[in-house]
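Below is the structure I would like to discuss, written out as structure tokens.
What you see is the complex with one protein chain gone and the rest in place.
Order as written gives the chain letters A and B; numbering starts at 1 within each chain.
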Amino acid sequence: MNRNYLFLAIAMILLAGGLLLVPERHNYQQIKPEKLMWDITQPTRFVTTDQVAKKIIEGDPTLELIDIRPVKDFEAFSLTNAISIPIDSLMSPNYQGYLGIEDMKVVFYGNDDIKADQAWVIAKRMGYKSIYVMEGGLNCWIKTIIRPVEPEETAPLEDFDLYQFRMGASAYFTGAKVEIPDASKSGVKVVRRKKGAAVAGGC
Amino acid sequence: MGPLIPQEIITGQWDFVIALLIGASFGFILEASGFSSSRNIAGVFYGYNFVVLRVFFTAMIVAMVGLMYFSYFGWIDIDLVFVLPTYLNSMLLGGFIMGLGFVIGGFCPGTSYTAVAIGKIDGIFFAVGTFVGIFIFAEAFPLFEDFYTANDLGPITIGEMLGVSNQIVAFVFSIIAIVAFYVTWLIEKRVRKGMTEYKFE
Partner (left out) sequence: MNTKSDTKQQPRYINPYFGGILLGLLLLATFYIAGRGLSATGAVKLSVTKIVETVAPAHAEANPYYSKFLPEDGGSIMFNWLVFGAIGTLFGGMLSGVIYGRMKKFRVEHSPKISARTRLIAAAAGGILFGIGSQFGRGCSSGAALSGTAAFSFGGLLVMGLMFGVGYVFAYFFRKLWI
């Protein structure tokens, strides 16, 4: 046998044997850690209660609200058309069909936004896109949408617009009689919130 | 960091230029190694010519070990490399049918193109046969649609299946290949002694 073949074989075995000494790269089937880190530090995953309320009232078909609280709480009170997926069963295969639907914006909410944020991280790690967290959760929802506080007289005009929207929304969600005179006219579409404007009365 | 096209580092029409070049290199290597001759290829089954085994296994272990090193050095994201999904039933049948086709036809589709390229009529017949075969398959497909996707194990790797890392798989394959090279070299020497009429074409 040709001696060169022996050298080749030894070289090949050494090369392949070298693999046994190097650690295996971890398989991240889902999102890469760097990307996850970046996404977590971005505030863009949050949507405000006002934005959610507006989408519900407008009947936006791309909105998919997911209630991550226990089923008991969900049955007691939930947002319009929300789906109940308790956070501990988020990874259950039964629910995967609700996530990652094309063109759908999934918004997680809980009583506050801590649990919802955890749900968001889990879903992100599973590789889902277009997922959001409702900022402040249901507590904020009650404070801003259901029982909005009238701004001070000196507050900027936008705050009054927002207040009017919230009054309208409150009426929409609670079915209460509208108290302020032109709330019906103010409707939903009156509200034009400027980009980047801080949300007045945010939680 | 690779792979380049899935990450859209190379885009647009360059894809096709690269495909053409890769295809041309593939064809060149196959032809130059002697795969344009069906009698060379079929020799692997009768012990008179193990060129298929040599080229095939060498290529496989080089690519396997190389892929692992590329991954280790961070040159390629191994998760983006396409792992052929395993459909157990369908693939077992497919392997069986192809094995039969291999020993009867003496080519596989890639090598038949190179045989066509140098003017072998049997290569042309084989290549046309693959068209007919796929046509038959597609026409009959509704009959065995369920079978085609039965026992879907997904893109599972050999390492995952055996519960070891793929580095170990690459290492074990390299050892097996080298042992096989030696053993087949011995076999080939013996068989060829008794063969007089076999000539390379």
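Keep in mind that, in the parts below, a contact is a pair of C-beta atoms (placed from the backbone, for glycine too) under 8 Å apart; a residue touches a chain by one contact, two chains touch by 3 or more.
A quick note: this is a predicted structure, and the numbers were derived from the prediction, not measured.
The hidden chain, counted over the whole complex, makes contact with B.
Rule of thumb we're sticking to: only the chains that are shown with their structure count from here on.
For this pair, chain A with chain B, the centres built from the Cα atoms lie 46 Å apart.
Looking at the complex, you find that chain A touches chain B at residues 1, 5, 9, 12-13, 15-20, 22-25, 27-29.
Those residues of chain B lying in contact with chain A across their complex are 61, 65, 68-69, 71-72, 78-79, 165-168, 170-171, 173-175, 178, 181-182, 185.
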